[in-house]
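Here the complex is missing one protein chain, while the rest keep their positions.
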Amino acid sequence: MANDEILLDVKGLKTQFALEEGTVRAVDGVDFTVKRGKTLCVVGESGCGKSVTARAILGIVPSPGKVVDGQMLFYKEDENGSVRPIDLATLRPNGQEIRSIRGAEISMVFQEPMTSFSPVYKIGHQIREPILIHQQVSKAEAREIAIDMLRRCGLPRPERVFDQYPWELSGGMRQRAMIARALVCRPSLLIADEPTTALDVTTETQILELMKELQDELGMAILFITHDLGVVAEVAEEVIVMYLGKVVERADVISLFYEAKHPYTQALLRSIPTISKERRHRLDTIEGMVPDPYNVPSGCPFHPRCPAFMPGICDVIEPPIYALEKGHLARCHLYNEELVGNVMDEPASS
Amino acid sequence: MARYIVQRLLYAIPTLIMISLVSFAIIELPPGDYLSSYIAKLEQQGSRVSQSELEALQQRYGLNQPVYVRYWKWISNFVRGDMGMSFEWNRPVKDLVMERIGLTALISLLSTLFIWAVALPIGIYSATHQYSLSDYLFTFIGFLGVGIPDFLLALVILWWAWSTFGVNLGGLYGPEFIGEPWTWPKVMEVVKRIWVPMVIIGTAGTAGMIRTMRANLLDELPQPYVESARASGLSETETVLKYPVRIALSPFVSTVGWMLPGLISGTTIVAIVLSLPTTGPLLLKALLSQDMYLAASFIMLLSILTVIGTLVSDILLVLVDPRIRFDDVQAG
Partner (left out) sequence: MSLLSRPAGNKKVPIPVPEEKLKEGTPKEQVFVASQWQLMWWRFRKHHLAILGTSLIAVFYLLAIFCEFLSPYDPNAFERRYTFVPPQAIHFFHEGVWEGPFIYGLERARDPETYLITYQPDTEVRYPVEFFVQGDSYKMWGLLESSRHLFGLSSDVNARGLRIYLLGTDRLGRDMFSRVLYGARISLSIGLIGVFLSFVIGIFMGGISGYFGGMPDLIIQRIIEFLRSIPTIPLWMGLSAALPRDWSSLQRYFAIVLLLSLIGWTGLARVVRGRFLAVREEDYVTAALLQNASEARIILRHMLPSFFSYIIASLTLAIPGMILGETSLSFLGLGLRPPIISWGVLLQEAQNLQTVALAPWLLIPAIFVVIAILSFNFMGDGLRDAADPYKR
């Protein structure tokens, strides 16, 4: 790939929470790249570190969490079109520099449309806010920009919505307004943290459609965080799968669904309900629970739940990333020919 | 909005009526009527009361009429500003009350401002620095402030100032100003001394308010809207002050309404300890000498003062929190 396609290059990102009970390595050496105008999905169960990764990019990891290691190169395009990388990991949280990026270059849509707006200010006030922070415009101009964005986000009668309070809108409308707030400064990267989880299925589809339309229209890249593989299939171009703070698999969306390599991904795919003629077909679940984050299992963290567990290997050696065909990456000993040759002949297939 | 205010005003009316009933009961309750103690008092001083005078007094207070007539007479006179006579002072109650109610209101108001000015920043600091050393310190001071009754605090501070500096912190002005008109030196003297009652009365309220503000803000800080504000590029200070603090303020404002009765109570009893020229000491004196018209008028006016204060805080609450306006429109 050509280098100017890359918008965000995350390398070895580590984020830790120092708690009384011990240190939680919420994000433990994550690498990925987001390309301009494309959608990267981050998939994983709750607690796998996907939301913390998103917050690390914006420098808003909630206390006592801290980015302790890694690089997050953001290729910012300035006025005359030249691209300059900024390492977001080195910026002071709450410093001037990261704040000039937040809401302007990178913005975020959150999971809770109900509570992501303050109930005491009007919608318009809160959507106009990032414009007033980042651009030298008058309040009236900002209002025009905000209303235009509300309209693009498919809100009927945006002038009216501008003067309404958040609690006067429905959940779907509110999430549209939330997206408008995130896009109002035309960011080059939109981080969407489970934006449709709290919505019903019909509204979910509409919001996903809207995001795709806006991406075509405004050309921003999307980092889409979800636990729902159905949503992944709809929006993603590339997918990374996270488990306990680590990326276990990376692939384009087609190969992920058809040729998942990591046993965890395979298990996730099996747990999607399908319509089958067979009655009394039990839904597959992944055995066990996500381990306690204070005591991450040794070796491969997934080994206690893994159907292809190889004793003496998986619980001892931490697997490295193996590059497979077509840029497909998987972090699993099954792809080490030397090791596997001794234990079993062929990897678990889906 | 206007509708809400009108509604609150209407709610205040039954409260005021009940207050007047209780105040009247305080006049009526002591055994023997007001007049006989008045006559006893006069006779003690050696003056005789003639039959015609007696009848005139009976007429005035409606003593030989049923209770409801007496109540009606009293309340209608009260509303017109005639609060009866104080036999202890032999002056119209209205003059005595008016001399003092102003200072009482002033001290209560100053204490409220003091409480706000101190509790708000400390509460915000405590919440944003939860479990820091200063947070523990403020929490501890808060507990002490709630636990120590203000009149005992006043007593201890008075004793401490007297025994270490030989200064009497009581009163609002020196003896040379008693009964003097409000001249510039007298005002300055009051300004110099008024902080003592202000701080003492404010302490308990401040402690409670710090705890309220801290708890409210701790509830609000983890809310998603704070994060989304932060994500749109606001600085940390702006984020905290504009979003969570603004919401944490509404329960804070509504506690002001509940705080007021306590404040007026505190003012009354602290004023007695500090011998301030406010309603407290005079009310106590009136009660001890069964000068019931004076006492009842004080209680009535102090209660009205509280009702007005509560009303103001209710209206303030609506200004801070638009959700209430909305609920009201929905309900009404």
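A and B are the chain letters, set down in written order, and residue numbers restart from 1 in every chain.
In the analysis below, a residue touches a chain if its C-beta (ideal position, glycine included) is under 8 Å from a C-beta of that chain, and two chains touch if they have at least 3 such contacts.
Since this is a predicted model, take the numbers as computed values, not measurements.
Undergrad: If you put the missing chain back into the full complex, which of the shown chains would it touch?
TA: Per the contact definition above, the missing chain touches B.
Undergrad: Quick one: which of B:5, B:18 or B:137 touches the chain that's been left out?
TA: Answer from the full complex: B:18 touches the omitted chain.
Undergrad: Touching the left-out chain: which of B:40, B:144 or B:191?
TA: The one listed residue touching the chain not shown is B:144.
Undergrad: Spell out the interface residues on chain B facing the chain that's missing from view.
TA: Within chain B, the residues that touch the unshown chain are 11, 14-15, 18-19, 22-23, 25-26, 29-31, 143-144, 146-149, 151-152, 155-156, 158-159, 162-163, 168, 170, 257-258, 260-266, 268-269, 272-273, 283-284, 287-288, 290, 292, 295-296, 298-299, 302-303, 306-307, 310.
One rule holds for everything that comes next: only the chains that are shown with their structure count from here on.
Undergrad: Nearest whole angstrom, what separates the Cα centre of chain A from the Cα centre of chain B?
TA: 56
Undergrad: Flag every residue of chain A that touches chain B in the complex, lowest number first.
TA: Against chain B, chain A makes touches at 58, 60, 62, 94, 99-104, 107-108, 110-112, 115-121, 126, 129-130, 133-134, 165, 167-168, 178, 181-182.
Undergrad: Please output the residues of chain B touching chain A within their complex, sorted ascending.
TA: Where chain B meets chain A, its residues are 222-225, 227-236, 243, 246-247, 250, 320-323, 326.
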